[in-house]
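Scroll down for the structure; my scribbles are underneath it.
In this view, the complex is presented without one of its protein chains, the others remaining in place.
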Amino acid sequence: MSAAGGRAASAPLVGRESEPTIFELSRPGRTSYQLPTSGLEEPGLDELVPPEHRRSEPVPLAEVSERDLVGHITRLSHRQYSVDLGAYPLGSCTMKYNPKVCDAVAALAGLSEVHPAAPAELAQGWLATLAELERALCELAGMAAATLQPAAGAAGELTGLLLMRAYDEARGERRRRVIIPDSAHGTNPASVTLGGYEVTTVKSDERGCVDVGALRQVLDDDVAGMMLTNPNTLGLFEEDIVEIADAVHEVGGLMYYDGANLNAILGVVRPGDMGVDIVHLNLHKTFATPHGGGGPGAGPVAVAEHLADFLPGPRALRLEPAGPDDPPRYGWATPARSIGRVHGWHGNALVLARALAYIEVHGRDGLLRVAERAVLNANWLRRRLAGTLAVPFDRPCMHEVVFSAAPVHKRTGASAHDVAKGLIDEGFHPPTVAFPLIVDDALMVEPTETESYETLVALAEAIERVVARAERHELADAPTTTPVRRVDEARAARTLIPTFDARR
Amino acid sequence: MSAAGGRAASAPLVGRESEPTIFELSRPGRTSYQLPTSGLEEPGLDELVPPEHRRSEPVPLAEVSERDLVGHITRLSHRQYSVDLGAYPLGSCTMKYNPKVCDAVAALAGLSEVHPAAPAELAQGWLATLAELERALCELAGMAAATLQPAAGAAGELTGLLLMRAYDEARGERRRRVIIPDSAHGTNPASVTLGGYEVTTVKSDERGCVDVGALRQVLDDDVAGMMLTNPNTLGLFEEDIVEIADAVHEVGGLMYYDGANLNAILGVVRPGDMGVDIVHLNLHKTFATPHGGGGPGAGPVAVAEHLADFLPGPRALRLEPAGPDDPPRYGWATPARSIGRVHGWHGNALVLARALAYIEVHGRDGLLRVAERAVLNANWLRRRLAGTLAVPFDRPCMHEVVFSAAPVHKRTGASAHDVAKGLIDEGFHPPTVAFPLIVDDALMVEPTETESYETLVALAEAIERVVARAERHELADAPTTTPVRRVDEARAARTLIPTFDARR
Amino acid sequence: MPDYLPHTDEDITAMLEFLGLASLDELFAAVPAALRLTRDLALEAGLPEPDVLARARARGRANRAAELICFAGAGAYDHEVPPVVRQLASRSEFVTAYTPYQPEVAQGGLQAIFEFQTMVSRLFGLPIANASLYDGASALVEAVNLAVGATGRHRVLVSAGVHPNWRAVLATFAAGTGHQLVEVPLVEGRSDWSAAGPEEAGAVVVGYPNYLGCLEDLGAARAAADARGALLAVTADPVAAGILKSPGEWGADVAVGEGQPFGTPLGFGGPYLGLFACTSAHVRRLPGRLVGETVDADGKLAYVTTLRAREQDIRRERATSNVCTNQTLIALTAAIHLGWLGTAGLADVATRCARGAQHCRRGLLALDGVQPLTGTTPTVREFALGLPVPAAVVQARLADEGFLAGVALDQLVGEDGDGSVGAEEAPNALLVSVTERRNRTEIDRFVAAFDKALR
Partner (left out) sequence: MPDYLPHTDEDITAMLEFLGLASLDELFAAVPAALRLTRDLALEAGLPEPDVLARARARGRANRAAELICFAGAGAYDHEVPPVVRQLASRSEFVTAYTPYQPEVAQGGLQAIFEFQTMVSRLFGLPIANASLYDGASALVEAVNLAVGATGRHRVLVSAGVHPNWRAVLATFAAGTGHQLVEVPLVEGRSDWSAAGPEEAGAVVVGYPNYLGCLEDLGAARAAADARGALLAVTADPVAAGILKSPGEWGADVAVGEGQPFGTPLGFGGPYLGLFACTSAHVRRLPGRLVGETVDADGKLAYVTTLRAREQDIRRERATSNVCTNQTLIALTAAIHLGWLGTAGLADVATRCARGAQHCRRGLLALDGVQPLTGTTPTVREFALGLPVPAAVVQARLADEGFLAGVALDQLVGEDGDGSVGAEEAPNALLVSVTERRNRTEIDRFVAAFDKALR
């Protein structure tokens, strides 16, 4: 017999059992779907699809009642941590609180029920949204023009690299290398490869920043450009950025700025003012689209004037109104030397609409406050926990701070990983573990600006308690409060079970 | 320092701590509210309110950030059982699954953004909704007309008793007593008192139904009427209802039908066909408005023709269209001898709109299926558990079944209350305990039609396991899986702390 | 045949077999055959969800009022419902829970109501608040019942400034309880207690502000109550309470109100929220549910419904009230909304309403033939006007300009027009209300359109 869809024993409120899969809850003949009344004649499948194309059996999905579906998904939701439940200080991920007004904007029928191929005259509100967002992002980044198509940061990076390539080719060149610091996010090197370039890694110096000397050694006229994250993944501002950009420009390369960490510098300093040619922004970090358990996001790419002609298209543009009193009109245009589309339609449009709402509600002043508070929180934690964990690069940080549990590890045998699991039992989601790779036993903490002083104190105290537990060798069992205990990741890879059907 | 709004240690997913109150999360000067731009001049309070009326300090509410508010409420939600998490077999409460389409209907701006005093011409959609719902309910109840104003079952009862009274007075009488079976829901006697009548209780016989002989003994011309629940609170159909109604009518009384249990008989049998004069329906049970943790509901009262003139007003009525091709129009009308309003406006309108949607989506056939499945489920459980718990009235039941844990109690010391707590640890919300009052150690189970066979089996097995634990004297500690253990109810009443300010 | 029932044909067969039955029909053997419905219900066949939604949308479109800029109030207000409140209050754990009979798995809802009670208590300046009643009107009925029960006196002085619909509900239920209601007239928008006889009374009921928007002299009301041995029951606007002295401060024994403004949409009048607060002296007469703090078996803080011995399920015909199902979800919504507003926000909203109303009132009174109905008595967030033409005419004309002009005072109580209650409810009288959602542009456009409508 199928499992019981009305039993709540997997909800942490009342139990610690596993939640059956929807396939186990399934029972032949049970349904929940309803289709509207059609009034159409009802020809059979044989009149609709030639026999050689017809599938013999329907796709075997689950067969559950609406009630059991709701129970299943609601219980799953209780087995999932989220920002709305508590702090989520994952460094590099900017898990801030996302204003619910943005959800309301994205849910508006006037925005969500528009077909992407609707003629421009029938989608003026959308074109206006895109054009205004592009303008705002360019102002924030200090750039001339942008594409909103990339669906995430990595897609933005690759777009940027293809822009680099197109620019290069337009100059009649064919450079082969792109430089990346060793602290870079993994998407950077992966994107470089897909962009058809080779990665040249440059080391960080003892300050945690690009070693400018080392950089100069690898710069030559085979270098198409450099990708730099700023603030970098150690949470540090690359103070030499202008010198770096100049050096790259000197050899004829372009400067790519990974703007995923823009949260830290909104209204304080702009990539465009640092000599940057291309920058991508992670709207799902800085502009508070909730992360949805891993996505969707949006990774617009903004460029300086000399690259605008190469941007993907079409872009929504404000047209000259016919007369001075006419309302603004918007149209599509594809840049003259466009590299082409990088998304099937116009990008993650509803994410873009959220971002515009976020920018509007914060405004120029509010965005600056976001940066200030994010940096204030991170620095407070850095200072507060300096006696508990090691701080490999001990100087003022930006919006996040990287600690090292290496000394604790050495002393007690408890790794950063163990500390993370211990923190779960304290009621907090752990920081990012084992990234950036250049720090041993890294614990990367990004409190974000939406967490209060009280929460920071509670988090610091919790970390202190966990380290104390490490000293008492009590962390091996952690977490103990969760629906499942420590998960065997190695086994998952060893005996791959990627679907229910692969279960034996 | 205030507690930390970003700490999730009270979420059962990660912890077992208490959730601080919002007042403990509060911090002077912190805010989350935003008001729209007004453009108005900003006179101070002294220009707006005369000094003798002005409060000296703002009302001290909580002061929290939106983020902390969201964390707090989301965590509280994880500390709350609900139908959407699992079965909720509370007898007498009809905790069925409520289709989400009804939520969508209630959320429509066209319905939810209408002022209740809007002139009828501007609210035609609402008047149509009310008129159509009244018609459908009358058809389901077999009655002539209804008021939709009562906000819940108890309000419906009192409305019904005032109708009785008005009818009586119109006949120039002044009867003083209303008869109620001892199995009746507590609201019945309480409503009788508020209706200005005295309660005469009539005993149930060994079948669990009204003892007709005993009834006849208390019937006389001082009896204004009788309130009868059918199916009654034992889940049994009052088979003698026609005889009972006749007897009541013979002495000049009116027959009031508590239709809170209508779920069991939709499309099978109608109160109006049983000789009933007045009936209230609990839309929040039968017609699937979710119970909201205790409300809101709606308790329309339907009456036979001879009482229609006394109904509360105004009622929405369909008007004769001007011409044969004109669309239907609706208007308000107050019955000629109306007892008056029983609600500040038109009743719980959005609950009424949900009920209409529920009726439309089920239709005549679907509603009958609801009754059949509800009764099937209850009888299956009755039979299945007959060896585990006592069944005081061992005959086919309707939509719910009352067990008794008295033998278990006697044998093991574990009461119905203990069994209930044990069931929580099995991942189920317990049945209703200690009601109806006429059964010792009552456990009243109403599975409802939306729970599957598999869930019934799982529930039965869980009850069997709990009774087995009782035999092993293991229930005193239950529940053990919940955020708090067994709660001290006596202490709450002894040392009353009804607000945060009363905390010492 | 869309439905939500999980039973497969095999399930039904197996279950019937287990029961020894041959058909579903036999389940209803206890129902006398003569009573059984032998025809189909005269209802349509079931419609699929999308069709039902489409119908509801069509009905919504037929509600022109939903599109109008709202200047109507009279106890139901067009306040902002912020997305965050809406989202939190619609979490299914709250929406699909029942009354918290098992506190161990209901701490979430119970704590929210404990917080709600605290907020209402602070708002009204009284130490006890219950877990909600149906609406403002029913809260008033319960307040009067409490007062009569506490004093043993059935005579009740009710100001004509109490909302006419609420007075109508009070009158309906007084037919059962036998309370003797005495209407106390208004003079220039304020209750004239001297017009009520000096006889002892159980309750004195007054609005603050009253339904014409006027600030009553609660000192005088308190004195009127004291003089008659009565309790003072105040029907208070909970938004205006954000800037006004609380009922408790004025010496009220009971305060009730309509909690709709706190996060609940207009919704054509419901579900709304009856707020109820009183002094500690009356806690054992409190109607409805009450949540209290306690501990669990481990001594850990916990919440539970308490003083249950007042309630109908235990006390039956001797209960303090018959209320069972209440408006918990709306109370929870209000608690979330008040948490969102916070100390500063509530005061700001009230101030904004007052500012808008003052601006609007000034504009409208400058129009030809428009008169104040309540003399110079101060008003806060709404005000009553005498017009040179019937209010219904102005409403109709302004609807065409995009405005819901206000509430015609003769329209309250009986919407068919049979329910006029006092002199001020002449057909030419209009009650205008302004919330924080109305900005200056809208108000100025409204005044201009109003001017046009009067011509």
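Chains here go by letter, A, B and C, matching the order in which they are written, and residues are numbered from 1 within each.
We take it that a residue touches a chain if its C-beta (ideal position, glycine included) is under 8 Å from a C-beta of that chain, and two chains touch if they have at least 3 such contacts.
Everything quoted here is computed from the prediction, not taken from an experiment.
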Contacts of the hidden chain among displayed chains: A, B, C
Residue touching the undisplayed chain, where the options are B:7, B:67 or B:383: B:67
Listed residues A:228, A:248, A:274 or A:416, member touching the removed chain: A:274
Residues on subunit C facing the left-out chain by the touch rule are 49-50, 53, 80, 82-83, 87, 92, 437
Contacts of subunit B with the absent chain, listed as residue ranges: 5, 13-14, 27-30, 32, 34-37, 65-68, 70, 74, 99-101, 103-104
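Heads up, the rule we're going with is that only the chains that are shown with their structure count from here on.
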Please flag the chain sitting at the greatest distance from subunit C, going by CA centroids. A
Distance from the CA centroid of subunit A to that of subunit B, rounded to the nearest Å? 46
How many angstrom lie between the CA centroids of subunit B and subunit C, rounded to a whole number? 19
Residues of subunit B that contact two or more other chains, please. 30, 66, 70, 74-75, 78-82, 84-85, 97, 99, 424, 429, 450-452, 479, 482-483
Check: subunit C positions touching at least 2 other chains come out as 2, 4-6, 47-49, 82, 84, 92, 105
